[in-house]
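Excluded from the complex is one protein chain; the other protein chains are retained at their positions.
Which chain is which? They are A, B and C, in the order written, and residues in each are numbered from 1.
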Amino acid sequence: MHEIDLNKYRLRTDLISEHIDSNNNIKKEVKSYNNIKVETVTLSSDDAKIIEKEAGVYKTIYFDDVTDEGNFNKVLDVLIRELKEMLKLTEVKNSYSCLIVGLGNRKATPDALGPLTVEGVKITRQIIEVGLALDEKYRVISSLSPGVMGTTGIETKEIIEGVIEKTKPDFLIVIDALAASSLERINKTIQITNTGITPGSGLLNNRFAINESSLNIPVIAIGVPTVVDATTIVSNTINYMFRHFSYEKENANNKALKLVLPENRNYKNHDKTLSKEEKKEVMGLIGNLNDEEIKTLISEVLTPLGYNLLVTPKEIDYVIEQLSKLLAVGINKSLELN
Amino acid sequence: MHEIDLNKYRLRTDLISEHIDSNNNIKKEVKSYNNIKVETVTLSSDDAKIIEKEAGVYKTIYFDDVTDEGNFNKVLDVLIRELKEMLKLTEVKNSYSCLIVGLGNRKATPDALGPLTVEGVKITRQIIEVGLALDEKYRVISSLSPGVMGTTGIETKEIIEGVIEKTKPDFLIVIDALAASSLERINKTIQITNTGITPGSGLLNNRFAINESSLNIPVIAIGVPTVVDATTIVSNTINYMFRHFSYEKENANNKALKLVLPENRNYKNHDKTLSKEEKKEVMGLIGNLNDEEIKTLISEVLTPLGYNLLVTPKEIDYVIEQLSKLLAVGINKSLELN
Amino acid sequence: MHEIDLNKYRLRTDLISEHIDSNNNIKKEVKSYNNIKVETVTLSSDDAKIIEKEAGVYKTIYFDDVTDEGNFNKVLDVLIRELKEMLKLTEVKNSYSCLIVGLGNRKATPDALGPLTVEGVKITRQIIEVGLALDEKYRVISSLSPGVMGTTGIETKEIIEGVIEKTKPDFLIVIDALAASSLERINKTIQITNTGITPGSGLLNNRFAINESSLNIPVIAIGVPTVVDATTIVSNTINYMFRHFSYEKENANNKALKLVLPENRNYKNHDKTLSKEEKKEVMGLIGNLNDEEIKTLISEVLTPLGYNLLVTPKEIDYVIEQLSKLLAVGINKSLELN
Partner (left out) sequence: MHEIDLNKYRLRTDLISEHIDSNNNIKKEVKSYNNIKVETVTLSSDDAKIIEKEAGVYKTIYFDDVTDEGNFNKVLDVLIRELKEMLKLTEVKNSYSCLIVGLGNRKATPDALGPLTVEGVKITRQIIEVGLALDEKYRVISSLSPGVMGTTGIETKEIIEGVIEKTKPDFLIVIDALAASSLERINKTIQITNTGITPGSGLLNNRFAINESSLNIPVIAIGVPTVVDATTIVSNTINYMFRHFSYEKENANNKALKLVLPENRNYKNHDKTLSKEEKKEVMGLIGNLNDEEIKTLISEVLTPLGYNLLVTPKEIDYVIEQLSKLLAVGINKSLELN
């Protein structure tokens, strides 16, 4: 009852934005509401091939903290706004019935985002099932928490396909916890895409992909990175180190800074880094590796010891509680008809 | 997320034994191990028609308390023994793959028996799914917690059918919480049958029945009564009252008894009751109604007020924890090959 | 870890209103807001002696259902209003620091109301403890969930006294789940009193009472009945039965009623009952017992069999979740300064 679908986390690249960052040809539209940034990327099939992702629309919402009530409501407004837009972009009609699927393991807090969100969504299909009329404000909505293969022994996609064949929903909303490829995104990012998702498997082929091409109905996937691996923590830190040194160097003669404790010197907005030579000086051979090479090296160092853990912040229980509440309310509001 | 499938409890007659009790033509075989009684009823299709139940084998295990460790293990031994026998009677081959389904609402303690049991069962199918070989000690086992229509909007049977079509198990084990039709059975009875089960719906037709005739594979259902309705509590009490008075009358001249506080006079094993006239004297018109009439009357009294509640003992959390552990271990052991 | 303090439920008379009902000399002030009834009883020390309760103010809020959002907010408004008034009546100054105590067993749903409420209250004392200044909007608030003697081995009052001596709060708010002495009150009543509470013990002496006279600081107790015993269910039903018959008799010639199914005949507002003779006719000897005698008889019938269970409605998990949220928000709002 406790197995966790580790495969999911083989994917080191769950967030589209991180692909775009390293690929300047692809344009992203950036908006901001109440200091909450929303990035929208529309991948043409050509661009999609280049970065080996599905073609379609990807929206990424960046926020600080949803455990603060004021901030929670700001993020909620943006989430509803973007979900509604995604429904429109995906041409979801008011008449469409929806199946909401919560992926992940209910018994593993960082992986429970999907099932917990589903517990909070408003479903209506049973009203029709028992022969009553549905308030015109609502569409037909059902939900499912298929569990993970580690605890059911069944490929998630098989369960979803089986239920789709029996209940014939017109489109799918899928919620899942993701792996972050950067420390700063964990629990602070929501990605919405109409390109679907591949739970765990991480295999190159499409066998387990949950998307329109495999299920023949539109699939809107909502993901939040809730875990990160040790390799990512270390490689991120090395980059922060270079920024830190560059900042210290630039401020070498800043007497005021001298009075500030190192741990209070906020270089968060200092986006310069060191030169090739400086990096070599500070970090020797490693200083001259590129990001991919560093990640590969660290993974080679940690994996044999069994220390390349997937970790999650200590406060995860409360964060997941709030995030799933946020997603549930956001989904409920965006699915209402009017 | 909190709806509860009340329909389930329309069935006032989940336990076969209570039908047999009132029908002397049908024989039941009674055995006992460590003072744990096991009743086995084999219903021919003819008998089945008479009492409007499915034909097949019904085993009922009676015990006192599984929160006591010693007793827990005694019941476990009997459970494993009877489950193995049921597998044999149902001609389940070693080569058969099994899908274990936990019916009920994970979020409503008395209804969570099925999902919690499933969390404890040992599943093996994922080993084969990832292309590894299975220890010959085990058969192919997968599991599913479909939730209840009140929270998913989907008829439980539809989900199960969909998963069966995709994963092709050779037989089903279904676990569910039942309604007791007597105070003394609640949380103290396990019924095992190869005739399947009809979750909730309580409709006369077979539309939602989960059994071999509807699914084309053998279905072994395991049920434990965890709730009782107010009508049952009251009608039971009226019968106990008659026994109580009969006992008091019989012991009218028993001086020793005089010294015992009424609430300590154990008439549990006093199986006599009052005569028709005595009943009338004690309880007037109501004294002369039969069980069915009394239940109907009480339900007519309580239902309009909305007080015909389904209730469960206050300690339900711990009892369900123990019962689901008992069922999980029992199922795991009985499914092992040797 | 699962023991439950059954003693608590020896008290069959947790709700003051039920004492007053049977004692016409004591006046109660009844108000109503949005159809939510609030009864206020102020017991003089003389009256208190008569009905063997503590002298002080008792407020009882009656509502239908807090699982409905609209209704939840109506009840919340009334709760805040009455809590603020109770604080004023109890002469709680703005400068007073508060210790909020959640009584009961976190692991037994119907008994978890106190601990769950405490999880939702806003505490502030730690801000001062670490040497920071407190927003003037807030008073100093700390909280405690002492658990129950069955799981800690310590009398609840001892833990509370120990903490009071160390932290010196100026007044106490105590939350507890109660036993209902009527089916219709369960989960639908909040009692607020400044006379304190006696968790469980049910002993006649005051040894375990948590109130001002024993702790030397004001104590405001908030209680909600969440369980009922079988005796209560049966004795209530017998009274409903008499009302039911009286209603049927009165409507004997009402042709329209003939067309209504018995279980739909709403006699909820029919407050007449049967005459002594009619009761005897319907219920024989039992028909002529008074309430206390009937309860005693039923308890004598059920207790020897071990069937005088404390039960709770099947949906208790969600109801407790909502009730504890209601109490937490109500307490937070009523404690704010302005």
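FYI, a contact is a pair of C-beta atoms (placed from the backbone, for glycine too) under 8 Å apart; a residue touches a chain by one contact, two chains touch by 3 or more.
Bear in mind the structure is a predicted one, so any value in this text is a computation, not a measurement.
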Chains in view that touch the one left out, judged over the entire complex: A, C
Of C:26, C:43, C:141 or C:309, the one touching the omitted chain in the full complex: C:141
Of C:85, C:155, C:170 or C:248, the one touching the omitted chain in the full complex: C:155
Chain C residues touching the omitted chain (full complex): 1, 3, 106-107, 118-121, 123-126, 129, 140-145, 147, 149-155, 158-159, 161-167
On chain A, residues whose C-beta touches the chain left out of the figure: 2, 4, 67, 107-111, 183-184, 227-228, 230, 233-234, 236-237, 240-241, 244, 262-268, 280-287, 297-305, 307, 309-318, 321
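What we mean here is this: only the chains that are shown with their structure count from here on.
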Highest-count interface - the chain pair sharing the most C-beta contacts: B-C
Angle (degrees, nearest 5) of the CA superposition of chain B onto chain C: 180
Centroid distance [mean C-alpha coordinates] between chain C and chain B, Å: 33
